[in-house]
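Here is chain A:
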Amino acid sequence: MSPFAVQLVNLFAAAMLLLAFAMLSQRRILALIHLYALQGLALSASTVTVAWATGQDHLYYSAAITFTLKVLLLPWILHRLIRRLSVKWDVETLINIPTMMLVGIVLVVFSFNLALPISEFSRSIARGTLGIALACVLLSFLMMITRSKAVPQVIGFLSMENGLFFAATSATYGMPMVVELGIALDVLVGMVILGVFLFQIREQFDSLDIHHLEKLKED
Partner candidate 1 sequence: MDPLAILLAVPLAGGFSLWALGERDSAPEINAAFSFATFMAAAWLTEDVISTGPITAFHEQFFVDPLNVFLVALTAFVAFTTALFSRPYMRTEREHGRMTPARLRLYHSMYQLFTFTMLLALTTNNMGILWVAMEAATLTTVLLVSVYRTAASLEAAWKYFILCGVGIAQALFGTILLYFAAERVLGPQGDALLWTHLDVVKHQLEPAIMSLSFVFLLVGYGTKVGLVPLHNWLPDAHAEGPTPISAVLSGLLLNVALYSVIRCKVLAEGALDSRFAGNMMMGFGLVSTLAAAFFLSRQRDIKRMFAYSSIEHMGLMTFAFGMGGPIANFAGLLHMTVHSLVKSAIFFAVGHAAQKAGTQVMEDIRGLLRVSPRVGWGLMIGTLAILGMPPFGVFASEFLILTTAMREHAWATPLLLLALGVAFAAILRRVQPMVFGETTLRRLPYQPALAPVFIHLGLGLMLGLYIPPYLAAWYQQAAKLLG
Partner candidate 2 sequence: MNVEGVFAQLTAAVVALVLGPLLTGWVNQWRAWLQNRTAPPLTQPFRTLHKLFWKESVMAHEASALYRLAPYVVFSCMLLASMIIPTLSTNLPLAPAADAIALVGLFALARLFISLAAMDVGTAFGSLGARREMLVGFLAEPAFLMVVFTASLITDSTSLATIVSSLSHRSLAILPSLAFAGVAFTMVSLAENARVPVDNPATHLELTMIHEALVLEYSGRHLALLEWAASLKLFAYSCAGLALFFPWGVAEANDRTALALALPVLVAKLAAGGIALAVIETILAKMRIFRVPEFLATAFLLGVLALLVHLLLGA
């Protein structure tokens, strides 16, 4: 396959990592959603590239699913949610942004080192992608830890899913179709349920601040 494709995939990988960092540091929820959509875009683009480069047709389907789900559907749902729930800001993060950045960088280094021995075995076109995927996962994990409102947590959760998909498509040429379909279904349903939840939480505590969700504990 052509080195051009490799460069392309690497580019998208880099974009995803960048976006992950951006989400980590982004406070405004609306912007967060946009970033999420962009990440989905990069993901589907890379999937298409891989599909085109290796001629694996089922990857086109998975790209299509990804696009519709993560670029169109979920961002739209999220938009409506925050408009209905009127949450704009996620003011205070639990750790301040620069520290989070530093931690994030450490994570990236860690995950690259982790992925390095494995990527030798990869027949795949882009060796580094696995590390990047792992980094994305861990970064969104970090984001979930540090956000104090429900919606950003959800977005973190979703972007973690992105990282996983990226690993699936770029490191291995996509999972079996049936599995991907199942995963997509789960994500969709999960999203819907989350939406319902957010409303219920809101009507219970009339806020989406998860500090209200700290009653159940060992005292």
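The candidate set was assembled so that all candidates are chains of the complex that A comes from, given by their letters.
Here, contacts are C-beta pairs under 8 Å (C-beta built on N, C-alpha and C of every residue); 3 or more make two chains touch, one makes a residue touch a chain; residues count from 1.
Here the structure is a predicted model, which is why all the values come from computation and not from measurement.
Between chain A and the candidates 1 or 2, a touch occurs in this complex only for 1. Chain A contributes residues 56, 114, 117-118, 121-123, 130, 134, 137, 141, 144, 150, 153, 157, 160-161, 164, 167-168, 171-173, 175-179, 182-183, 185-186, 189-190, 193-194, 197, 200-201, 204-205, 210, 212-216, 218 to its touches with candidate 1 in the complex.
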